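Here the complex is missing one protein chain, while the rest keep their positions.
Per-chain numbering from 1; labels A and B assigned in written order.
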Amino acid sequence: MTGNAPAGSLSGAFLALVRRDLLLAFRRRTELLFPVIFLLVVISLFPLGIGPGPQLLARIAPGVIWIAALLATVISLDGLFRSDFEDGSLEQFVISGHPLTLIALAKILTHWLVAGLPIVLLSPLLAVWMNLPTETLGVMIATLLLGTPVLSLIGSIGVGLTISLKRGGQLLSLLVFPLYVPILIVATAAVMAVADGLPYTQFLGLLVAGLVTSLTLAPFAAAAALKISLS
Amino acid sequence: MTIEKTIDNPPRKNALVLFIHKLGSPAYFYTFAGRFIPWFWAIFLVLTAIGMYQAFFVVPADYQQGQSFRIMYLHVPAAWMSMLAYVIMAVLGFIALVWRIRVVEILAMSCAPVGAAFTAATLIAGSLWGRPTWGTYWVWDARLTSELVLLFLYLGVIGLHNAIDEPRKAARAACLLALVGAVNLPIIHYSVKWWNTLHQGSSISLLGGSSIDSSMLWPLLIMSIAVKFYFGANLLTRARVRLLEQDLRKSWVRDVVREGR
Partner (left out) sequence: MDHTPFIAGAYGIGAVILLWTALSPLLRKKKITQDIRRLIELEERSGDAKT
C-alpha cells in the first residue's frame, strides 16, 4: 500500500462501515435479541420485587423504564468495538487513513440501530407492563428516541477507553453510569411533568441540546480513546 | 557544549520557559517539589489549628441546629476541595494529553486518590450531620447526591488507571476519562440541583434556613485554605513516590536514595 491516502470517499467509507457492521450483527441474530430480552426481564423484575400494585408501578414507571434502558445499553456497549479489536480490524481502520472520528460515529450509529432503537420500539410494551399513564406514552417515546442515541454516544467513549482490557465490560458500567445521570434526570422529569399536567417541552429541548452536543463532541472523544487504547 | 552554556546562563526572556521545561524532568521535579512539601504541611497544620480552635471555641452555638452545625467546618471545605481537586486533575490531564509530559501525567493521576478521599470525607461528614438535623443518615439533597456522583467519577478514573498495565497508556486513558468527566461535571451538578428542587418543592440544604453570621464564616475560610495546602503537600508527595517507583533503575533515583533525600 503506498502512502496514507484513504481509498474511497468519506461518505462512502461511512456507509460501507455501517452496512458491514449491520450485516455482521444480523448474521448473529440471537446476539441481537439479547439486549431486548434483557430489557424485558429487567422490567418484569420490578413488579416482582415491589408488588403489582398499579398505582405504585405507574408512579415509578418513567424511572424504571429509563433505568432499564440504561442497563440494557451498557450491556450491549462492549460489543461495539470488541470483536473488531480482537481480530485486528480495528487497527486496520485506524491506519486506513479515514478519520477515526467518522469510524467511531459509524459504529455508534450501528450500535444505536441494533441496541437503542429496539428499546424505543419496545417502549409501548414496557409502558403497558409498568402501567404508565397513556397520555405520557408519547413523551416517553420521544425521550427514548432522543436519549438512547446519547447513551450510545457517551457510552462509546467508555468503550474506547476499556476496549483493551480483558474485563473491560465491568469497568465500563462504572465509568459510564455517572455520565448518564443528567439524561436520566431530564428524561424522567419530562415524563413526570406530563403525568402531572405540567409543561414539559423545556425538558425535550434539553434532550435535543444534549443530543446535538454529544453528537458533535463524543465521536472525537471516542476516537481519542481508541487511539490511546490501541497505542 | 552550547546546551550546558544555555542552562547555566539562560537569557532572561527564556528563563521561565526553561524552568517549565526543567520541571518536566523527573530528577529536577523530585528535588524541586521536595522543597515545598514540608512548608505546605507546616502551613496546613497551623491553619487547621487556628481554624479548629475558632470553629469549636469562638463561634457561638446555633440556636436552631445545636452544636452539630460545627461539622460544617469539615464538610464544606472538604466538599470544595473535592471539586477543586477534580478540576485540577482535569487541567493537568489536558496538559498531559496534549504535551505528553510524563511528570504531568503522574501529577494528574496523583490527584485522584486525594480527591476521592476528600469526597468520602464530605459524604460521611454530611451523613453524620444529617442525622441530628434531618433524622436520617442519608438525605438525597443536592450537595450529597452530587458528591456521590463525583465519588463514582473519581473511582472510575482510579479504576481505569489501575486496570491498564502499561503506566503511560494507563495515565493517558485515565486523563481522557477525567477530562470527559470534567466536561460533564457542571451538567451533572446542575441537573442534580434541579432534580432536587423538582422533587421536593424547595431546595433542601444542610445549612437550613438560618442565615449565616459573618463570625461563622472565618473558620470556614481558614479551613478551606488549610485544606488546599494539605492537597498540595499530599499531591507532591504522591507524585515523587510514583516517580521513584517508575524510574526504579535510573541513575537519578540511585543518587537520590544514596543521598537519603
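Quick note on the criterion: a residue touches a chain if its C-beta (ideal position, glycine included) is under 8 Å from a C-beta of that chain, and two chains touch if they have at least 3 such contacts.
Bear in mind the structure is a predicted one, so any value in this text is a computation, not a measurement.
Colleague: By the document's own contact criterion, which visible chains does the hidden chain reach in the full complex?
Modeller: B
Colleague: Touching the hidden chain in the complete assembly: which of B:75, B:102, B:143 or B:161 does that?
Modeller: Once the missing chain is taken into account, the touching residue is B:75.
Colleague: Thinking of the whole complex, not just what is shown, which of B:29, B:86 or B:129 touches the missing chain?
Modeller: B:129
Colleague: For the chain not shown, which residue from B:14, B:67, B:162 or B:197 touches it across the whole complex?
Modeller: B:67
Colleague: Could you please point out the subunit B residues that touch the chain left off the display?
Modeller: 66-68, 70-71, 74-75, 78, 113-114, 117-118, 120-121, 124-125, 128-129, 131-132, 230, 233-234, 237-238, 240-241, 244-245, 248-249, 253-254, 257-258
The rule is short, and it goes like this: only the chains that are shown with their structure count from here on.
Colleague: With chain centres taken as the means of their Cα atoms, state the distance from subunit A to subunit B in Å.
Modeller: Between these chains, centre-to-centre, one finds 33 Å.
Colleague: Name, in rising order, each residue of subunit A that touches subunit B in their complex.
Modeller: These residues of subunit A touch subunit B: 157, 161-162, 164-165, 167-168, 171, 174-175, 177-179, 181-182, 185-186, 189, 217, 221, 224-225, 228-229, 231.
Colleague: Considering the complex alone, what residue numbers of subunit B touch subunit A?
Modeller: Residues of subunit B touching subunit A: 97, 149, 152-153, 155-156, 159-160, 163-164, 169, 172-173, 176-177, 179-181, 183-184, 187-188, 191-192, 194-195, 198.
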